[in-house]
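All protein chains of the complex are present and in place, except for one that has been dropped.
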Amino acid sequence: MKVAVLGSTGYTGMVLLRILANHPQVAVVMPASSSRAGAALRDVDPGLGAALHAKCDGELVDLETVRAAKPDVVFSALPHLTSSKVCEPFFGKSVVIDLSADFRVPDAALFTRAYGEPPPRVDLQLDSCYGLAEWYGKEILEADIIANPGCYPTATLLPLLPLARKGLIQGKIVVNAFSGISGAGRKEQINLLFHERSENVNAYNPGTKHRHWSEIHYHLSRSGKQLPMLFTPHLVPIKQGIAVTTSCSLRDGVSEEGIAAAFKEAYGTRPFVRLLGSTIPETRWVRNSNRCDIGWHVEDQELLLFSAIDNLVKGASGQAVQNMNLRFGFDETEGLRTYGEF
Amino acid sequence: MKVAVLGSTGYTGMVLLRILANHPQVAVVMPASSSRAGAALRDVDPGLGAALHAKCDGELVDLETVRAAKPDVVFSALPHLTSSKVCEPFFGKSVVIDLSADFRVPDAALFTRAYGEPPPRVDLQLDSCYGLAEWYGKEILEADIIANPGCYPTATLLPLLPLARKGLIQGKIVVNAFSGISGAGRKEQINLLFHERSENVNAYNPGTKHRHWSEIHYHLSRSGKQLPMLFTPHLVPIKQGIAVTTSCSLRDGVSEEGIAAAFKEAYGTRPFVRLLGSTIPETRWVRNSNRCDIGWHVEDQELLLFSAIDNLVKGASGQAVQNMNLRFGFDETEGLRTYGEF
Amino acid sequence: MKVAVLGSTGYTGMVLLRILANHPQVAVVMPASSSRAGAALRDVDPGLGAALHAKCDGELVDLETVRAAKPDVVFSALPHLTSSKVCEPFFGKSVVIDLSADFRVPDAALFTRAYGEPPPRVDLQLDSCYGLAEWYGKEILEADIIANPGCYPTATLLPLLPLARKGLIQGKIVVNAFSGISGAGRKEQINLLFHERSENVNAYNPGTKHRHWSEIHYHLSRSGKQLPMLFTPHLVPIKQGIAVTTSCSLRDGVSEEGIAAAFKEAYGTRPFVRLLGSTIPETRWVRNSNRCDIGWHVEDQELLLFSAIDNLVKGASGQAVQNMNLRFGFDETEGLRTYGEF
Partner (left out) sequence: MKVAVLGSTGYTGMVLLRILANHPQVAVVMPASSSRAGAALRDVDPGLGAALHAKCDGELVDLETVRAAKPDVVFSALPHLTSSKVCEPFFGKSVVIDLSADFRVPDAALFTRAYGEPPPRVDLQLDSCYGLAEWYGKEILEADIIANPGCYPTATLLPLLPLARKGLIQGKIVVNAFSGISGAGRKEQINLLFHERSENVNAYNPGTKHRHWSEIHYHLSRSGKQLPMLFTPHLVPIKQGIAVTTSCSLRDGVSEEGIAAAFKEAYGTRPFVRLLGSTIPETRWVRNSNRCDIGWHVEDQELLLFSAIDNLVKGASGQAVQNMNLRFGFDETEGLRTYGEF
């Protein structure tokens, strides 16, 4: 397998390179960057060391070079709206795993609400599928474009989908999510400086104002009855990790056992979801892992859901590789860690 | 004024000593500790330096010494159930400002639910009042025992009370709170070590399981109609600070203007509450300050409330001194900071 | 007293505003900024709150406004080489306390080595003095321009000067310094992002390469015999604080008692230096304080010195106010904290 990474100098690109360097099915990795093409990888990402030596030349390459090499897979870690433009030469030729939002929300109104303009390539929508690996395995197997889910949507949808699809919950869904700072990207912004984020916590873009609200809402609605949902993200001073606390009500007659059974049915055999029952997950338990940990708490007819992922792994680059594994029929866990930190 | 601090070696005690050292109305401070009596303050709390020199002997004293000195005010930073026992000699003689939970929840069932046994001194309940300074100023003026509120209840009740008292909200109240690690106290516990808390976020004691649920529920219910409330605290890796995100619904006919007006009426002239409108507060803005910052977001008939305090200042020791100021007729801001960090 | 702060939107400016807001001798504060003039202070520095309300209009002002107001003191928190240019209108009219490097190193070669061009205003050098408050009190009393020392030089010189001036040490001086990230300023740089600095430690500009080497070397040399000195700074993931560990040798015949006596003679009565003997200071003990803590360790004829300051307080804005206090004959501690955190 020959794979390329577009946008190698951002955080998701850096994680992709680390995973691909150690992926047994990947023989050639092409780290690409429009702004830094020609630069030595060791200068751009000094921590990577010699890990990729056997699989690449040690230099960032430009788009033309990638194009000429005809890679089997192109991972795009580029910004939304830019991504589908830059990937144009690869559509129909390579499998494109797009970590941007460009193919995640086919609904034009919802996409526009979030990104200010319509989804860029509706013409390709039929060739694409949403890469929430635990739910769209069959579609992934046949897709030429895989829309890798956002970090918040992954952590929010995984606990909600088994319950929403079976109609076990009702009423307003109140989602509070807490993200590490890498989720904001590698940008030269005052409000992302160590001094501004350390010893600091705050909510932002509450209710329906965050772009990921559209993505969560769209994929939740596909599961059946449309439930009102408020999504409030918060920044917390950790490098990597997302925790989500979700509140909703059980439908009449639904018991704690029903909840547990639905989770078991959905995820009981899946390598990257761990069901914790009444134990509440901590983000360090999934740090550097492609796992999503899920716990829950039932009180009368109220339900609280707790989920935790590493935003850069299961919430981005790890799931992208999981999608590649599924797409090409490799073992789903190939190259990915199932264990976290301590 | 002669004041004593019981429990000087915990975090709230340490903050109390710093505030009292610089309080213009306080001439003598007696830092007491049962476990470390006789120890030099400079060994127990090296950061304090010479700040208290003019007001104390530089040594931790025992209870007997405090008793003999007949202080005007006794601040108790002792654990719940212990506090009211140790304060016994001072009831009726000094004004007792109790930072423990012992007098916060007069309802026996609610107190027992939280602390495992009935409130210890119901006989003194009439002499006590709840020291949420912005709401009980008149009662504080006459109380001999002031039950200083918990950190989570302070940050949760301040945004909710103006709305609940006026009946502007309805439905289930979903509270998600995020606390710095000092909120767990200065205890030799593995789960409070730097390595376990750094780069880690998690919920704990969700729904109605945290002790502060009883305190919030009790004082919210006193405001009128009883609303169902879920309270889920989270630990975030900061030293000091609490942020609270609260979700509920507006009563029919209530508008964003009505919310703003209720806040203005309640807090417009109060020095320690800042109303931010649609700006969402960050915990660093109130760090080391006795201020509570409040913001809100209305969307259709849904309301999101955002509040931030320093858990050790407005959430504990600062509010305790604010209560002393109110009780003795000093300027409410005496010795207290109204500005935070950056 | 009417005072102005040039460069109010950087970290040192923000600390200055906090100290001046509470300084009893300061009636009017003019927060100035060339880039943000006209902006509301509450937007630029939301943590400040209403603290300055009684002393300013709540808006950042431009240079012209400051000029017209004829302030008694101008604090310049501007970058080096810019500062002396922008302060031009105030020389000879206001006391200028310059937190930049422009007047710190009169030696042309040393200054040029550090800043790439000669010291900008040698013509004013005679009107200026180095504002290391514990050593130049007499000069400060008469200076119209006070060159406020750098953060590293303050923390390095305070433990070394009493020994170097008395000739108690010999041989190579090896200085290792560790600074919080605010020391690098409030700049939109990738390498200052939370993700890059958190969980990270590294040295930079070692030996004689850091600009502050020139400043330390110059003022150490003025104390007598010129000793070779290596200065290696490190970035550590804290917001504020500098710790310095210095190694050198004792002159023959000098004992631990001699060292202790020299420290006592230099600082025994000074409010902002605390001598800890064999106790090693921690940066949290001086956090938010204008204090420098000093400890030492003697082993055979080897000496290790340990010092700690808050880089933004004693290392910048606090010392600037201390200098104002000294210059105008106020109590040296007016408006400044002598205690740190815990």
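Every chain is named by a letter (A, B and C) in the order it is written, and numbering of its residues begins at 1.
Definition applied: a contact is a pair of C-beta atoms (placed from the backbone, for glycine too) under 8 Å apart; a residue touches a chain by one contact, two chains touch by 3 or more.
Note that the structure is predicted; figures quoted are calculated from it, not measured.
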{"item": "Chains still shown that are in contact with the chain withheld from the display", "value": "A, B, C"}
{"item": "Contact partner of the left-out chain, one of B:27, B:54, B:141 or B:193", "value": "B:193"}
{"item": "Among A:140, A:286, A:304 or A:324, residue touching the chain not depicted", "value": "A:286"}
{"item": "Hidden partner chain, touching residue among C:65, C:82, C:112 or C:208", "value": "C:208"}
{"item": "In chain B, positions touching the absent partner", "value": "11, 181-182, 186-190, 192-199, 237-239"}
{"item": "Where the unshown chain meets chain A, residue by residue", "value": "11, 14-15, 18, 21, 45-51, 198-199, 271, 274, 279, 282, 284-289, 291, 337-342"}
{"item": "Contact footprint on chain C, counting only the chain that is left out", "value": "172, 174, 176, 178, 180, 196, 198-204, 206-208, 230, 232, 234, 236-241, 243, 245, 247, 249, 280-284, 287, 297, 299, 302, 304, 306, 308, 341"}
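Operating definition for what follows: only the chains that are shown with their structure count from here on.
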{"item": "Which two chains share the largest set of C-beta contact pairs", "value": "A-B"}
{"item": "Centroid-based (C-alpha) most distant chain relative to chain B", "value": "A"}
{"item": "Distance between chain centroids, defined by C-alpha means - chain A, chain B (Å)", "value": "39"}
{"item": "Computed distance of Cα centres, chain C from chain A, in Å", "value": "46"}
{"item": "Junction residues of chain B, two or more chains touched", "value": "198-199, 282, 284, 287, 341"}
